[in-house]
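One protein chain omitted, others in place.
To keep things simple, chains are lettered A and B as they appear, and every chain counts its residues starting from 1.
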Amino acid sequence: MDNSNGYIIELVDVNKWFGEFHVLKDVSMKVREREVVVVIGPSGSGKSTLIRCINRLEEHQEGSIIVDGIELTNDVRNINAIRRETGMVFQQFNLFPHLTVLENITLAQRYVRRRPRRESEEKAMQLLERVGIPEQARKYPGQLSGGQQQRVAIARALAMEPKIMLFDEPTSALDPEMIKEVLDVMKELARSGMTMLVVTHEMGFAREVADRVIFMDSGRIVEIGTPEHFFRDPQHDRTQLFLSQIL
Amino acid sequence: MMSNSYGRDELFYVAPPEPPPSRRPPPGTVGVAGWVRANLFSSTFNTILTMVTSVLLSLFLWESITWAVADAQWSVVINNIQLLNVGQYPNAELWRVELVAVYFLMLSAMGVVLWGSMTRAAMLTLAISVVLLVLIPIAATAVEPAPIRFIVGHDFNASPMRFVANEGETISLAVEPINDVDTATDENFTGLIEGAQGEQNSRIKWSEIRRQIDQGEIVLSDYNLPVLLQLLDAEGNVLAEVLSTPEHPVVNLDYQVEEDSWFIANATVVAENVNLQETDAIGLPMAPSGHAFIRIDNVSIYRTKPSDLERLRETYGEIPQVDCYTNDRLGCQTAERSLPYLGKRSPGKYLRLQLSPYISSVASSVIVAIIIFVVAFGITMLLKRFGDKSTEKWLTRINLIGWLLIIPITWVLLAGLGGENPILSLVSVPSERWQGLLLTLLLTFISVVASLPLGILFALGRRSGLPVIGTFSVLFIELIRGAPLITILFFAKNIVPFFFGSGADLDDVIRMLIGLTLFSAAYQAEIVRGGLQIIPHGQNEASMALGLNPYQTNYFIILPQALRAVIPATMSQFVSLFKDTSLVSIIGLFELLGIVELIVNGQQQYRPFVREAYVYVGIIYFVIAFVMSAVSRRLEETGSGAARRR
Partner (left out) sequence: MREDTYVSAADLTASRPPPYKRTGLSDLIRNPNFIRIIAVIYIALFFTVQVQYTSEVTIVEDDTTSTTTTAVTRSVASFIAHQLQQIWSDIGNFTEGFVIAALIGIPFVIFVFWRGLNDQNKHGIPFYRNVIFIRDFTQVIFLILIIGGIYGLNQNLQENFQDSGLIVNFNVLSRNYSVAITEGPDYNEPIEWVEDIPLIGDSLSAYTAASTNTRALMTGLSNTLRAVIVALVITTILGVFLGIGLLSNNWLVRIVSSSYVEVFRNTPLLVQLFFVYSSIRLLLPTQPQDAIEFPGFIYVSARGVNYPKILTQDGFTLFISFAVVGFIGGVYLWRRRLKLMDQTGQPAYTLRYFLGSFLGLSAIGLLLATIINGFPLEAQEPILGRFNFERGVGALFTAEFVGLVVALVLYTAAFIADIVRAGIQSVPYGQIEAARAGGLSNNQTLQMIVLPQAMRLIIPPLTNQYLNLAKNSSLAIAIGYYDLFNVGTIAANQSGQVVVFFVVMLLTYLTISLIISAIMNFINQRLQLKER
């Protein structure tokens, strides 16, 4: 299905509650193809919940989410289709510890995309080279460093050839010296034209690579802007307060 | 400047260029002496504790060992090895049980080579096996046939004794008069007494005689027993004979055997045709009095089991008919092991008369088992070492298929197919005849295999987000776990058959299997549930984000991790299940514990020795359970998890 007006992700008045707690309030935003959008905000602002709603890891109660023209409803087919189009990288990596790196990357290829084993492994090796760690293919995740594990996680998500990559605080669990290697991979990914929606605290990344920055607080989108405008000249009080605290 | 007592030299110090040599630690602190002090005598309380414990422990060990060696009659075990192992499984069909054991051994050996990363343990097992292979035959042949003695006396006639001897052997018969206190000992009495019903009453009769001697009712010096000792062949022809007179009571008879056959030894007290020296006050010859041992040496010792008699019949021909005065069905045969030993035994006698026979009776099976295991192990090892990838793949496939089929194959082999076809048919053996250790292992294995997938299903059901399925799973699990196993078995035995059909048809063994499986599945479900809870939720999320559906997620991601995490608890549950199979003996199946009841009820002479049987059964259970626990601990350390940790 093709998108109608050039937007690959569209959220319209999305509301979500956890029980009584209103966690996403009237969230509306649009992401274009090949765009890199970074979402920042204080903890508890709902930014993780936002991107987890996009691939149905969380369910939204009101509003509509449309990914690549497919609306995210209770329709199983839609949900599966959207999950095929989106790849996700988690804060805790979530690699499968009982499988080798190679098996981690080929598992979904073989059983969801039904690719034959040899093809999956070739693709996996290509991706490992792209993220810079081809020699780790036969090792187990427990034997890799945090930065290496996250890169494997990125490769695993890329193996499904998604149109959109979602990042949920990918570097927050890493030691400082390993953050750079992961960010480099993400930058290369952005340069290659992948649509990316990134929740992060890394302002440097936002400034360098983002096309747009979204600031969320208390479940609302407070401000959206290009990095130049956003960081130099924030409009909303809350944005100014937040930036003054972290920069 | 403060006045201080430090001289200049105390403030500055330079170490000498050569450091002084290290000194040894004080002598009482290290080495054996040090260890003893630290571990046993470190404080007053500890010292007292050590002394009290040592005393109690020594007492306990002394009592136990002396009981086991000197007092306990292990013949209840030695003579019933077959019953304990396979129960009343028909003799002619035992080869099927052996086939099952061979199948299992070969699969295990293959499995160890293909799956085990325990090369060191394998080498150790191999070494132990080789040592056992050498030692067992030595121990088995330590059986030195003790001389058989039985009694003749003035008030009864001894039954003729039938025995076999082989070509080239020399049969030695002798008369040993009991005419002084030294000969009338319990040690010497190892035989049957005429007129007694079975061995139990032989002992009573002998005790009676001893008592009479001790209390002076029988005067040993009045020995006046003329005995005619004859050696007969199987037809009853006299081969040799000798007469023991009161003047020359000690006589013996040696006979060189020319061919393997049956012989009969007959000892009769003669009252006529003999010059009796003793006359009473009025000159009439005195009646015979006293007792004498008849001793038989150098004869083949065998057991009186029907299977052994069969073999004897084949080799030596028909058992000669004699007038047996005893009511013992198998009387008139010399069978050392069926004779109880009276009084205290020395360790040497215990070794020779009870331990060695036990070892020799299990020796052949153990040796064959070891050989099969080693051969299969070796072949698989060689194929793996010198073959290529596809060989290993084939081996793995064969092994897997073998394990998958083991239960149906075992069942068919044990139960038999019946039918007319001479090639394909196996005599059907009803499951009531599957008893002893065979039944225990069968129940354990099948329940273990069946309860694991069932338990996983229940655990997944309990944790599924669907309330209906969850509630039913919880109800089922908690209901089974809250009930004692015996009630579940009761339910399985009495009520489950009525669920399908009119109730009498269902095999008893299958009923018990249903009960044991359900029971174990409920506990297994809880164990698996614990493992499922450990898996971080992110694993599920990552899997879903990749597009795997819930079944694929469970199968590839969640269950492998969960199951691996609960291997120790699962193995412990299996050990429990193994022990719990003993409960079916209450319901009426004769597995290893239940067969003891069968043994002592069917053979009353063993009733007083039932505790020895329980100790033996307990040892078997202990050994198997201990090995299972040790394997589980080994799996924990070297198995799947360890390789993945940094």
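General observations
Going forward, a contact is a pair of C-beta atoms (placed from the backbone, for glycine too) under 8 Å apart; a residue touches a chain by one contact, two chains touch by 3 or more.
Values in this document were obtained by computation on a predicted structure and should not be read as measured data.
When the omitted chain is restored, the residue from B:62, B:394, B:498 or B:555 that touches it is B:498. The residue touching the chain not shown here, chosen from B:132, B:220, B:234 or B:469, is B:469.
The chain omitted from view is touched by exactly one of B:211, B:248 or B:611, namely B:611. Only one of B:90, B:317, B:484 or B:602 touches the absent chain when the whole complex is considered: B:484. Taking the complete complex into account, residues 38-40, 42, 46, 49-50, 53-54, 57, 465-469, 472, 479, 482-487, 490-491, 494-495, 498-503, 575, 579-580, 582-583, 585-586, 593, 596, 608, 610-611, 614-615, 617-618, 621-622, 625-626, 629 of chain B touch the chain not shown.
Even with one chain removed from view, chain A keeps its contact list with that chain: residues 7, 15, 17, 19-20, 22, 25-26, 28-30, 32, 61-62, 73-79, 212, 217-226, 229, 235-236, 238.
To be clear about the criterion, only the chains that are shown with their structure count from here on.
Within the complex formed with chain B, the chain A residues making contact are 55-57, 80, 83-84, 86-88, 90, 92, 94-98, 107-108, 111-112, 140-143, 153, 156-157, 160. If you check the complex, the residues on chain B that touch chain A are 536, 538-539, 541-542, 544-548, 552, 556-557, 560-561, 564, 640, 643-646.
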